[in-house]
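Mind having a look at this structure? Questions to follow.
Every protein chain except one is present and positioned as in the full complex.
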Amino acid sequence: MNRAFNDRESQKILDIIKNFARKNSLFILAYGTGCGAIEIPPTITSRYDAERFGIRGAATPRQADVLLITGYLSVKTLKRVIRAYEQMQDPKYVMGFGSCTINGGMYWDSYNTIKQLDKYIPVDVYINGCMPRPEAVIAGFVKLQQLIQQGKALGWKHYKENLEWYRQNQQKVIKNWRMPDYNW
Amino acid sequence: MNTLVVLLLILFGGGIIAYFAYNIHKIVGDIWLVLVGFAASIYYIGYLDVSQVLNIHLAGFVLTLALNSFSWIFGLLIAVLLPLVALYSIPYMKGQDRLGWFYMLFLFSVGGMYGILMAGDWLTLFIFWEIMTWSSYLIVIYRRSEDAPRVGLKYLIFSAIGAYSLLTAIVLIGANVHSLSISKFFEVLPMHSLGFKVLVGSLMLIGFGVKAAVMPLHVWAPDAYSTTPMNYTSMFSGALSKMGIYGIGLIVINLYYHSGISLAGEIVAWFGAITAVLATYYALIQKDAKRLMAWSSVAQLGYIVAGLGIGTKLSVFAGIYLAVLHGLFKANLFMAIGAVERQAGTTNFSELRALIRKMPWTFFSALISVIVLAGIPPLSGFVGKWMLYESMITSGHYVIVVFLFLASVAGFLYAFRFLFGVFLGQEEKEFEHVKEANPFMTVPMLLIALFLIVLGTFPGIMFKYIARSMADLGFYGVTYKMSVLTNDWGQSINMQYIAASLVIVFVLFLIVLTWVAYKNSRNVTTKDIHTSGEPPSEEDNYHFSENFYRPFQRAFAFVYKYAITPVYNEFARGIEDFFQYVRRLYTGNAQTYALYVLLFLAILFLIAKNIH
Amino acid sequence: MNIWNLLLSAIVTTLLGFIIGVTYMGIRRKIVALAQNRYGPPIYQNFLDILKFWSKESNIYHGVMHHLAPLWMIAMAITILLIVPTQYGSKFFENLSFNGDLILILYLMPFGQLGMALGVGQTGNPNSAIGVTRGLSLLVGSEIPFIMALIAVMIQYHTTSVTDLVRIQQEHHTWIMFSSPFAFLAALCVLPAMFHAGPYEVIIAPAELASGPMSEFGGKYLGTMMSAGSIFMFAKLTLFVDVFMGGSTNWLWLIVKTFTVYLFVIAVGIIMPRLRTEQAIRRLWGWPLVFAILAFIQVALF
Partner (left out) sequence: MADLQKENLLLEVLKNHFNDKIFDLKVQRHQRVHLRTTTEQIEAVLLYLKEKLGYKHLSHISCVDWIEENRFELVYILWHPEDKINVLVKVDVDRLNPVAPNIDYIWPQANTYEREMREMFGIQFPGLVGRKELILEDWDDLPPMRRDFDTLQYVMENFEFRSGREDAQNVRETIAKRTGEEIPEFAKKYSR
């Protein structure tokens, strides 16, 4: 019995089952920053119906699997996003919406918005566009599902392993770092 | 020597010696108090001879001391509580002055309670009743807090109403029955007229109802329970109020049911049910743990009175069971509140926060007591509630049972309010230094809690004594089993299976969940919660304590609007004013009052004898 | 009673209750989706959700009561399912149905809620505490008409046992919903509130209270809680069917009956907008209470 669980082959089978459940049940925590917040309602309601992929809104970070950063992120909101991300439970995934999260987009020279989201939190999937339409959002979700099934959506592990690097970047832009410590 | 007298001597003599012992040194006094507590308790349980009777001839009256099985069970409750409360008192009363005075009164009031239970005639009962009332009154005003005089006055005036109506009833009995013996009185009662029975019964019920805090006479109770030092309140609410229940039990069963006026008993039950509902509704809007539990006491006593008032075999059984149980868990709860008060310095819900990590044992015993209070299976409170409801349903009292259900469902609300307000919620820096209470305080609480747990699955432990006491009330052939409860229609539940099912599932999932979740567990503080991402600063506290049941209050605004008391307060204020006026005639000295009571007694007797 | 038989039947009943309950919840999501002109998730979606919650790697621990919170729920749910008779006449599926009665079930129901409320309290989240106070307030609203309906039935048939009620209905080939219609109506009116569904979902109100009591629970805790909720839901449906609709003699018939009742709950939930707590209590104390009083009058007269 014990061997069966420790055995490499069966471990893999267990992982496949787990990943199948994970990919088909994505609870999203929509962090409504910027203009992307308005793309979420059509995505999850009647017209585009994201629930058929098992995508469902979660009320709090504790219940959520996917953190959606829907648009530009000012330094002030970044602090809240980091906190919300760290309150989520592993495994957790991040999706960046629109060009603002990728390279700053039209806010490329704004003193108050970050330019690369993945320097501060690990991003699993970026969706291009300004803003991406619901079709693109769903395509992004499908991509995320593929990554989860293949076991490649490991941003949360990456974050844990490189916490110092992330902290350094975060503390560079957030001047007054008054965040509770987390025991990983 | 007569064992009954020995017990009284232990308590009253112990009280007087305690006064001097505390004047020598606190430690001497503490040791003496615990000694007296354990001695009285062990003597009562182990050596007391129930069959003994003592007649004292005094000034033409015969004072009888005799114990029966019905009063024995209330004595047992006192005997269980007394040593535990004595242990608890040692750390609780540390730093208070006039300890000798306090403990003398404490032991006197316990002695008074035993005297009441032993009384074989109405006069003895009345004498001990007054001893108990006076000593408890002096304890109520012991703390010299701001509102102690007002509260004491309230308590005194209601006690006086009770005492005078009791005395009037006794005089009427003396005049009409020519004997003050309690058993004789119940024997000859069926021969008397209906008017006499109703009049004497009502007067007696007023007298006992004051102590049992039945609705029209409850006004003193919330104030007095919350003002008194908590170690005495646990006796006050736990044991002393049961003296009223004892009296009501005697009257309702013997006077009403065994002489054919069961309607009066049902009216008593209705009073109990209304008390339960309204007191519950007031309990859940209280802002202080003490006052909440004080109102809760009133509500719980309402259940017991309702159970006794219905007067079927099962309901009286349930009433006595609940009475003993209420004595235990409410004493435990007041002890827990006392521990919180001592450690955290307040019992106000708006100040207290999240003591669970600081005082885990106090929390545990309070939790068990609250579960028992709410009557949730598989603990012992449910057994009493089940018997009470089933007895009412099977005897067709379905409207009254709805009222009791209402009280009990609303009881969940204040049960949660209490636990949340004191022990749960967000942690506050102010209470970081708080530590668990002294073992002398926690161990008695935990002992009671343990007993309450065991009693849930094996209520038969206590049924034995209750079944015996039922015989003294005229209910013969009461059968019971260790953990199977049966109602009058023959349906039964088995507490063992229920408890086993709950415990097995609980433990099974506990093991699984702990095993699976333990490895990657992250311990977080109460600040690390979902606050929409905003990191709370040091001084922010999101504890939820104000307007706790606002929607409920809004929905039931009519209860609070019409049933509470503009009228009632006026009434109380009027009585207080009246008493203030009367007070001016006297010296304000307690002894003078006692003298007046005795004078009144003497005069009444003279009049009664002359009329005859 | 053979202890091994009891254990085996308990496990089988629990598993069946779990599967049926979770499937019902999936069907509910599907029906809600169809009503909103959506395709909706597959009906096994809730299995995946529970499995996903159980396969969460990390775990957030707020304290002992928080850890125990879902356990009170599941202990209560499974015990009620074992007490409620699922199969009339079946020796194997007897479970604990002769060891409990209606009053016990009514008092077991808050066992889980209060246990969860304590765990919720320890997290220190004010939203959760507000949700709990709403839930408890609503309990006063829903419990009283329901209890009155049950008391009317109990007095009419001179029994407090669910098993006896099922036996009486099966032997007389009638359903209590026809013989005491007012009690049935009263119970039916408060049924959505017992499920915290339909207009009475103010407790979890995701947009307002961040899912209320559950807001600090995630991962395995939430998974356990969802499983317990499903089992509890099926147990409540079975209780309703047993008391008012004659119980059943096989699982298929039980599923048909319970699903019909559940369909009613879903339909009400889709149609009605959410009520505030005091509105909900007032509504529950409106017509349901009138029906319950009529049921009492019926009992008193006939």
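For clarity, chains are labelled A, B and C in written order, and residue numbers in each chain start from 1.
We adopt the following convention: a residue touches a chain if its C-beta (ideal position, glycine included) is under 8 Å from a C-beta of that chain, and two chains touch if they have at least 3 such contacts.
Everything numeric in this text was worked out from a predicted model, so none of it was measured.
K.L.:
I'd like to know which visible chains would be in contact with the absent chain if the whole complex were considered.
P.N.:
A
K.L.:
Among A:I28, A:I44, A:M88 or A:I114, which one touches the chain that has been omitted from the display?
P.N.:
A:I114
K.L.:
Going by the touch rule given at the top, which residues of chain A touch the chain that is not shown?
P.N.:
Contacting residues on chain A, toward the hidden partner: 75-76, 79, 102-104, 108-112, 114-116, 119, 172-176.
In this section, only the chains that are shown with their structure count from here on.
K.L.:
Could you find the chain whose CA centre sits the greatest distance from that of chain A?
P.N.:
Centroid comparison gives B as the farthest chain from chain A.
K.L.:
Pick out whichever of the two, A-C or A-B, is joined by more C-beta pairs in contact.
P.N.:
If we tally the contacting C-beta pairs, A-C comes out ahead.
K.L.:
Take the average of all CA coordinates in chain A, do the same for chain C, and state the distance between these two points in whole angstrom.
P.N.:
35
K.L.:
Among the residues of chain B, which are close enough to touch at least two other chains?
P.N.:
In chain B, 520, 522-523, 527, 530, 532 touch at least two other chains.
K.L.:
Please list all residues of chain C that touch 2 or more other chains.
P.N.:
57-60, 210, 215-216, 219
K.L.:
Going by the contact rule at the top, pick out the chain B residues touching chain A in the complex.
P.N.:
520, 522-523, 525, 527-528, 530, 532-535, 537
K.L.:
List the residues on chain A that touch chain B in their complex, please.
P.N.:
31, 59-62, 77, 79-81, 83-84, 87, 90, 178-180, 182-184
K.L.:
Spell out the residues on chain C that touch chain A in their complex, using ranges where they run on.
P.N.:
29, 33, 36-42, 45, 48-49, 51-52, 55-60, 206-207, 210-211, 214-219, 222
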